[in-house]
Each structure stands twice: as C-alpha cells, then as structure tokens.
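One protein chain omitted, others in place.
Note that the chains are named A and B in the order they appear, and that numbering of residues resets to 1 at the start of each chain.
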Amino acid sequence: MAKQHSTRIRETHADRVFNVINLIFWLLILFIVLYPLWLIIIASVSDPDAVLAGRVLLWPVDFSLMGYQAVFQYSELWNSYMNSIFYTVGGSFLSVIITIAAAYALSRKFTGKTLVNLGITFTMFFSGGLIPIFLNVRDLGLYNTRTVMILINLVSVWNLMVARTYIQTTIPNELYEAAVMDGAGHFTYFFKCVLPLSGTIIAVLSVYYGVARWNDYFTGLVFIRDRVKLPLQTVLREILASLSSTGSSDTFFEAYADNLGGLQEALRKAEVAKYCCIVVSTVPAVILYIFMQKYFVKGVMIGSLKG
Amino acid sequence: MKKLFALLLCLCMVFSFMSFAAAEEKVNLTAIQYALENQQTDFNNLWFFQQVEEKTGVHVDFQVVKDADWETTTNLMFASGEYPDMILRNSVDVEEYGVTQGLLLPLDEYLTEEIMPNYVSRLHMNNAGDSIPASDGKTYYIGYLMAQNVNHTGTWYVNQAKLDELGIAQPKTIDEVTDMLRKMKAAGMEYPFSASFTQFGPETIWNQFASFGVPENTYYYYIDENEKVQFTGAQPGYRACVEWLHTLYEEGLMDPESLTQDSNLWANKVNAGQVGYFCYLRLINTAISAENVPNFKSILPPVADGYKACVSQILEVPTAGAYLTKTCKDPVAALKWIDAQLETETMMVALNGKMGEQIILNDAGKYEVIDIPADNGLYKFVPVTQGQFFAPGEYYSAIYQMAPHRVERYEDSQAYAAAGVLEYKSFQYLRDLAKMGNEDAVEAANIYTELKKFMEESFTEFVKNGVTDATWEEFQNTAKGIGVERYIELYQTAYDNFLAK
Partner (left out) sequence: MTSLSGRKMQHRGSLGQRIVRTLQRDWQLWVLLLPAIAFFIVFCYFPMYGVQIAFKDYKAAFGINGSKWVGLKHFEKFFSSYYCGRMFANTFLLNLYGLLFGFPIPIVLAILLNQLNGKRFKGFAQTAIYVPHFISTVVLAGMIYLFFSPTNGIINRLIAAFGGTPIYFVIEAGWFRPLFIGSDIWQNAGWNTILYIATLTGIDPQLYEAATIDGATRWDKIKHIDIPHLLPICVMMLILSCGSLLSSNTDKALLLQTSGNIKTSDIIGVYVYNTGLGKAQYSYTSAIGLCLNVINFAIIMLVNAFSRKVSEISLF
C-alpha cells in the first residue's frame, strides 16, 4: 500500500517537471514561429520606407492600407480567388478518393503488386519534361480548360505511399482476416471497415492535396490561356513586380523611359504588397487546417476484434 | 406595288452585300502581347487599339503574357507547332527561332514605303536600324526605340548639401574622393559611398571601374582603341579599383550592403540623406523624392592617378517591337497595322494619352505632356510602353518637347562626351551589332554563365579581403581556366566580321 502511494507521488513529480519544461519549450517555439508572422501582418499595413529601413519591429509604422489597395485594385484577383477555391476543393476531393482507394489496394497482397509499385515509383523520378507534358495535354484537348487544373497532379506518389503505409500499420491484419471469415470481399471491407477508421489519414491527405493545389502557380501559368480561368497564386505572382535582380536585359533600357518615377513608386508599393499577398492567400489555408484538426481523433477500434 | 417591293428587296440585298463585303475586308490576326508585371491593361478592349482597328481594318486578338511568364510561354508556343500571327514587345531568340529553325518570317521584302512608310522613313536615322539584321543578314523584327540622344546610364553624383556644409570642393581625383568620404564619415554620415549590386542598374557598384580606365559593363569585355576586344579582369585598372574599394570597405566609408542590395533599398538610403557619393540615372522623376533633388549635383567621374576616365557607353539600339511568325495569315496587313501605330501623332498618343487631355501640340510645333494621370491610370486606355514605338534621337527631339528629366540626361550626356570621359566604342557593338552564329552564341553564353559567377565571387572577395599578388595571379588563371580567352576570341571574330562590312 505504502509502496504504491509513494510511486504515484514520484511519477507525478517527474511528470510535473516534464510538463513545465515542455510548456517553456513550446512558448519559445511559438515565439520563434509567430514573431515573423506578426511582422508580416504589421508590415502589410506599414509604410514601405519604414519596412525597408528596418524600423518596423513590434507595431505598424505610419499605418497605411496602400498595400492592400494595390492588391485589391486588381479585379482579376477576386475571380482568381473563386477559381482557386473551386480547383482546390474539387481537385482535392477527387485526389483523396482516388488515393485512398489505391492505397488500400496496394496494402493488400496480390499478383502484379510489385509491378504496379515499381511503375508508380518510376514516375516520381522520371518524367517526359515540360514540352511533352504540354503537348500531351493539348492533344487530349485539355489545354485552357478548367478540367486540366483538376486533373494535372491528381495523384501524388508520395501521398500514395504514405497513405498505404498508414493503412498497413494502423489497421491490424486481424481485422481483415475476421472480415474475410465473415465472407466479406475487398469492397465491403474497404467501405465498411477501412474508410471509417481512416478519418485521420483522409484528413491528412486533404490537407496535403489541398495546400499543394492552393499554392500552385505553375500549372495555371503553363496550361491556361484565358485569364478568367487563372488561379490565385498565378495572378498574385504576376502582381508582384520582381524586386531583386532586374528582369531580362532587353527590358532594362525600357525602364528608363519617362515613367521611371512611376515605376519606382510601383516598386515601393510592391514591397508592401508582397506581405499583403501572403496574408490574402494564407487565411483560407489556415481556416482549412483548423477545420481539419478535429478529424485527428483518437482511434476508435471496433470492439469485435478480440471477440 | 410589286415593283416597289422588288426594288426594296434589291436595295436590301445590295446593302447587305456591301456590309458583308466590308466585314470581309476586316483582317483577323492573333498576337502574343507582352505586358508589364504590375499593370492591368485590357488589350482586347483597349480604347487605343479600337482606334487603330478602325483606321486599318485589322482586328487583333491579344494573348497577354506577363514578363515573368514570357520565356516559358513563348518556348511552349514554339514547341506546340501552333503559332500566333505576331509576337509583340518582348524578345524571342532570333538566332534560334529565326535563323536556325525558320519559325520567324523574314521581313526584308516588306520594308517598303508602300507598306511601312513611317517605319522605313526613320529606320536609318542615327544608324538606328543597324543592329536589327541577324547573322544571316535578314531582318526578323520591327524595332522598338525611344531614343533620347544619351550615351551613358550611370552619372556620378555628390551630396552637394553635405559638401557645402563641410566646405569641401567637388572631387576630381580618386584621392580627393577618399578624402571627401572620410570627412563625411567623420561628420556622421552613415554611408558615404553607397551602390547597389544589380547587374544592369545605373547605381551599380560595377560603375566604379570607370574611374580606373576600365569600362566595366558586367559582360566583362570592352573594345580598346586598337579595335581589340579586351577582358576587363585582366586590366591593371581592375586591380587598382578593387584595392581602392577594399580600402573604403575596411574604413567603413562604403555601405557594406552595396555588395548585395537592390535599387529599392539603396534608394531608401539616398532619400534619407545617408549617402554622399553615388552613381545614378538622373535626379528628376526617379526614386529620389522631389524635395531631395536640390541636394545632389552631377559631376564628371573622378579619375585615379595614372588612369584615364572611361565610362561605359551605350548606343541607342532598338529592342523588340514586333515579330511575324512564318504562319502569319497576312503579313502585309499585320505590318500595316504596326506601321499605323508608328505614325507620329498616333505614336505619341499610345505613349502618353489622349490629344488635348494628356498631350498637346505646343507653339513650337512639338508634342508636350501636360498631364500624367495618377495611379497609372494611363494604362487603362493606352498601351504606354507596351505598344509600338520607333523614334531615333534626331527624329524624337524634333517632334517631342523633352520633359525636364530627359533634358537633364541629355545635358549630362553632352557634358560627358565633351569631357572625353566615355569609352572608345560602346560595348554594345559587341552585344548587339556584331552578330554571331547560333553555335558560337551558345558557346559564348555558356562561358558567360560560369564567368559571371566567378567574377562576382572574386569581386566580392577582393573588396572584402583585399588583393595580393598571389590572389591576383590565381584570379587570372582561374578566368583562363573557365575559358575567358575563348570568350574574348568569339567576340573578336564577330566584331572583325562586323567591321569588314
């Protein structure tokens, strides 16, 4: 009796120390992570000269909404926002379904599995290159369509492998054997057992695919011609004038035309606008993640395992 | 009654036939149009192009491509086998796509008074069109030129307000400059000398070599007085300059960020009054705010002991205005459409805005800008610098009332030319006028990629840590190892061929 009592006290003490250290650690981490983010938010509403001179530290300096004005005056931006939401939600939905189904299939043993695995892994390293891919899309009649925005990068090998590993290691084989003994085929097992238990990996896949699509600017740049179909990131990237080294040398002399003053005014605005662009494009992603977090639930094992 | 009816019917038919025929006359062309990153010009509905369409009967469908996407989009376009009729306002590789692959239409046969009167009449003013023909002698593009009769980009400036305050005269030699910088530093100035590191910026630190007789232009070649192409890095003046810069760096007389910063950050410091000595394009209508302009004065480049000032010279060479692809449906109509935009008043409207609102014809018979809409409002109805323009210096100064900032640059150019501080012949003879075949151009470009890395690396190394005989020797040897001698040889051959013509 006495022994048990003292053991419990000792572990509580060790636990408490651990908790305190953990808490301090996390406060430090959060500071390192959040301070630059805070800086971005206040820089997006500060005067560009103050930002460049390094005077913006804790609070906005010379509060001004010029950056947001510069960004939102682009009517294309609103349209591209809608486009991105459509591409992201629609595309990720499709991606997740196909990936989880394939991941399940690959977690089973069957003839031809190695071949399929090899064939899929191969595509992770070798590709035909931009021009053949472009020609392929065009020959399929998908150039400049909204469909191509959803179909390109539909399945990621990386995500597929991760999902497959997750299914293999988290869902015990005994469950499968029990289902087989009850006379269930793969479909039944998949839809009735695997999917309900895969809430977490589905959430993870949704975040992975969702964010990848949301951040992608390149696909819109290459495969879309009608500006009304462009996604957000492609438009944002165009809005920001390149601030570091100048562009191609041929346009270099152009800059010395009459409106150099206007050009440099625009560059000043762009300095702040880039922070505004970050805020504009990040908010939905954060909302998505908060929403997805509640699916990271503790696994609920069906009690029929042992019985 | 029947007759009246029949007459009406005939009239209707004639009418519809006429309008049908009129509609038939309209030519429909497609074009890839370059657009500036941060402007939103709706080319397909732009007031200006609607005017041009009415005048010429040519309707153009624009595919707008922004600066950052230009390379990717045009390369994919060529690869796809489906070409637009025209490519407008940014360059494509003429040697590759024109000469070697034959995807661009040679324009020589169309450059006549009948088809392009405006363009042809100015093509040879100031030798403007000399750099356009490719290595096979054919013309593949219509040029874009906005000449200001200027001959250099980096003018030297001092913070006159500070000089007056400290009672120093404007420096004429490098030693006087060092002295001045020391005094400025002692008086509390943070960055007596400041520059940027952008490759083509007029405020770039690479301009400083001019004080030591080396007209560095970040291509690492120049033409000496014997018509020989030389490597800038092999010159004694090169070494002397980096040694001087090292001294400035050590003593804190130079803004250390000169080795990394872009023009935005640099301009900030100048505006804050923290800089005493720098190079720049001009003072008016730049990043330097209007109230700060009177503080600065331009000077001739100070010279180092034993050297002659040698400022890099620019030629006003046309850039890309328009190309026609080999599948252009109607080259004559396309070129007439382009030439219509080069008509004097149309051209000025395209650049500056509507007659009577933004520009007027003043008493001297020249076009004068009277209003610049705020917030880049111009771009909403005219293409500004994204449209066609061809104005050699002689022509442009005759029709255009130069705004104060252009007059400033013009006067600076006159002063520099009169003082004889410019390089013997512009490096642009090598970059734009002497043409190399495609194979040689690829070889030169590949050597340049490696050379540029090396030169930038060594420059920074020298400025930070100084030069010794050993490191200088190593610098020369490594440059040779990278292939600088072959690089120079390629350009020498191309230049010799050019001179022979």
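By our rule, a contact is a pair of C-beta atoms (placed from the backbone, for glycine too) under 8 Å apart; a residue touches a chain by one contact, two chains touch by 3 or more.
From a predicted model like this one, the values you see are computed outputs, not experimental measurements.
Within the full complex, the residue among A:39, A:77, A:175 or A:193 touching the omitted chain is A:39.
Screening A:66, A:89 or A:133 for touch with the missing chain picks out A:133. On the side of chain B, touch with the chain left out of the figure occurs at residues 71, 75, 78-79, 81, 93, 96-97, 100-103, 190-191, 197, 255-257, 259-260, 441-442, 445-446, 448-450, 452-453, 456-457, 459-461, 464, 481-483. The missing chain lies against chain A, touching residues 7, 11, 14-15, 18-19, 22-23, 25-26, 29-30, 32-34, 36-37, 39-40, 51, 53-55, 57, 98-99, 101-102, 104-106, 108, 110-114, 116-129, 131-133, 135-136, 140, 151-152, 154-155, 158, 160-162, 165-166, 168-170, 177, 180-181, 185-187, 190, 200-201, 203-204, 207-208, 211, 215, 240, 243-244, 248, 274-275, 277-278, 281-282, 285-286, 289-290, 293, 296-299, 301.
To be clear about the criterion, only the chains that are shown with their structure count from here on.
The distance from the centre of chain A to the centre of chain B, each centre being the mean of the chain's C-alpha atoms, comes to 40 Å.
Residues of chain B touching chain A in their complex: 37-38, 40, 63-64, 66-70, 72-73, 75-76, 79-80, 90-91, 146, 153, 198-202, 262-265, 267-268, 271-272, 281, 285-287, 314, 319-320, 351-352, 369, 372, 376, 384-385, 403, 405-406. Within the complex formed with chain B, the chain A residues making contact are 49, 52-53, 74-76, 130-131, 134-135, 138, 221-222, 225, 227, 237-254, 256-262, 264, 266-268, 270-271.
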